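Before I ask anything, here is the structure I am working with.
All protein chains but one are shown in place.
Take a look at chain A:
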Amino acid sequence: MMTTDTTTTGGAPGATGTTILDARGVTMRFGGLTAVDSVDLTVSSGEIVGLIGPNGAGKTTFFNCLTGLYVPTEGEVRYRDRVLPAKSFKVTAAGIARTFQNIRLFSNMTVLENVLVGRHTRTKEGFWSAVLRGPGFHKAEKASRERALELLEFVGLAAKADHLARNLPYGEQRKLEIARALASEPGLLLLDEPTAGMNPQETRATEELVFAIRDQGIAVLVIEHDMRFIFNLCDRVAVLVQGQKLVEGDSATVQGDERVVAAYLGEPLENDPGAAEAAEVEAAEAAQADTTTDTAAGKENDR
């Protein structure tokens, strides 16, 4: 396997600069539809980058391209100057971990076991080691367990280690997914709508959690619809609209950009109402087409 040593919690907080993720001209086409259109994005170590955009803009598709669930039609993604392999388990081994928009925990496993599964790439005990149970096995198992419990402590789920994942309340399932992703010792964490369905308190707690993760030297790329959350959190925000990157910059730049407002709320009415309406209809149709294909593509399990 590759690059197991590049994933230590090396980059000290604040040491922004070294680019760890470099996506160049990533394009994803499904048949005739271009879901992601030559998007460039870089993430530096110790940075929190937000990715926003209206529904169907291609954010999750872009995420899937980054994590090897999809192979981009064009362009390449480099992680720490290496082109990412096309298999999602190899991407995780390389040091990129992710969570899912619709929570995908192993629901019939306990909370602790879920995190232990996340340790898979960082341990290597195979079948024979499990059957023969030498001293090495016990040592590795113990170390994994300790690390998993540490992570549960970190996200605040240590007391529920023996519960079934399916029985956790919604907010804690999100936390568990983050803990599971952290267990693979990533250098970059991709969060796909981590606060969807959360109340304001939970959202704030998640914000704290993401900062704490960043302080461990892990870069974070986050998709979110909650603008306050994004603008509080992110050092840099990129806006994706209809598969294309519209703007990128700090919170103020993005918030002030008219095109972003237009993308979310539509163009203001001008002198020519008829033309605007026609354009609107056209845009709605395009958006609808986008949405339908994107939801279809969003079902990763149909691969």
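The rule is simple: a contact is a pair of C-beta atoms (placed from the backbone, for glycine too) under 8 Å apart; a residue touches a chain by one contact, two chains touch by 3 or more; residues count from 1.
As a working rule, contacts and distances are computed from a predicted model.
Undergrad: The chain that is not shown, which UniProt protein name from "cytochrome-c oxidase", "Branched-chain amino acid ABC transporter permease", "Phenylacetate-CoA oxygenase subunit PaaI" or "Fumarylacetoacetase-like C-terminal domain-containing protein" does it carry?
TA: "Branched-chain amino acid ABC transporter permease"
Undergrad: With the missing chain put back, one of A:113, A:150 or A:202 would touch it. Which one?
TA: Of the listed residues, the one touching the omitted chain is A:113.
Undergrad: Using the document's definition of touch, tell me which of A:82, A:166 or A:259 contacts the absent chain.
TA: Looking across A:82, A:166 or A:259, the contact with the absent chain belongs to A:166.
Undergrad: Which of these touches the unseen chain: A:125, A:150, A:235 or A:257?
TA: The single option touching the absent chain is A:125.
Undergrad: Considering the complete complex, identify which of A:59, A:147, A:180 or A:214 is in touch with the unshown chain.
TA: A:180
Undergrad: Can you list where chain A touches the absent chain?
TA: The missing chain touches chain A at positions 67, 69, 87-89, 92-93, 97-98, 100, 104-110, 113, 116-121, 123, 125-127, 129-131, 133, 137, 140-141, 144, 162-164, 166-167, 180-181, 184, 300-301, 303.
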